[in-house]
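The complex appears here without one of its protein chains, the remainder shown in place.
What follows is chain A.
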Amino acid sequence: MMRSVLPVLSVVAAIFAIWYVASIGLNKPWAEDKARRAGVELSTSELILDTWSQKKPRLPAPHQVAAELWNTTGAMVQQGRALSKRSLIWHGWITLSSTLLGFVFGTGLGILLAIGIVHSRTMDMSVMPWVIASQTVPIIAIAPMIVVVLASLQVDDVVAKGVISMYLSFFPVVVGMVKGLRSPGAMQMDQMKTWNASRAQTFWALRLPASAPYLFASLKVGIAASLIGAVVAELSLSQDGGLGARMLGGSYYGQTIQIWSALIAAAILAAGLVAIIGLIQRITLKRMGMAA
């Protein structure tokens, strides 16, 4: 335990140190500017303290972001306003709902395509190139257009955003599941043949369980991609709220602390989702006797 915690802690400490130093450097010009106009002379320590406590710093210091995170989550829960429109919990929930919607449908689509590709040579030849081509489209760049078009077609906003999430998350699932469904060796396939098993029987009894480790690896990538999709989509449908909308709103008004806290909230959300899948993976593979 100690051996795994120590390296992690030292990396975190290093990141914070670099972060604090960087915010001194980036916010110094503004602090000096203010002092010059006020006609006062700043000592080094005063200068440093100023760079760490500005209202609209170029780079907010970690404790400023932490305070903002607390003020928009825990503090609001204490005041009984957890779901107010100013709370990051509310915005996080909006992002989470389109992330999960897109993820569920993306995973479903990915698995179905993989099943088709593995069982049909025609699909392997015709669909696989399109699956790969789909990811060369700079979806992040055209997501706003897609979202706006979908929204104008009276598609529900959550669904419109979920589509972007789905688009980004189905790909790792297709690739992983094709590999997983093909992972049984020649011997295992021959064995099925000696029992004269049908393709459906081979699928349920062999291919599908054998693909489980690949599926989980894909799901982890997929859910992270799905969250990115949701955040990007929220930049276009910002009236609904969401972490993406918070980032956009923050950038309109130069509220860098707000941008950074939304960013960190998104990272925490992503880490949490990946960790949940990791946990399910550990439990499932252990029960299946396939723990790595």
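Assume a residue touches a chain if its C-beta (ideal position, glycine included) is under 8 Å from a C-beta of that chain, and two chains touch if they have at least 3 such contacts; residues count from 1.
Assume contacts and distances are computed from a predicted model.
S.K.: Select, from "ABC transporter, ATP-binding protein", "Radical SAM protein", "Sarcosine oxidase subunit delta" or "Sulfate transport system permease protein CysW", the UniProt-recorded name of the complex's unshown chain.
M.R.: "ABC transporter, ATP-binding protein"
S.K.: I'm checking contacts with the chain that's been left out. Which of A:Ala22, A:Ala66 or A:Met288 qualifies?
M.R.: Considering the complete complex, A:Met288 is the one touching the chain left out.
S.K.: Where the complex has a chain not shown, which of A:Val127, A:Ile140, A:Val159 or A:Ala197 is the residue touching it?
M.R.: A:Ala197
S.K.: Considering the whole complex, not just the chains shown, which residues of chain A touch the missing one?
M.R.: 187-188, 190-197, 201, 205-206, 209, 212, 288-290
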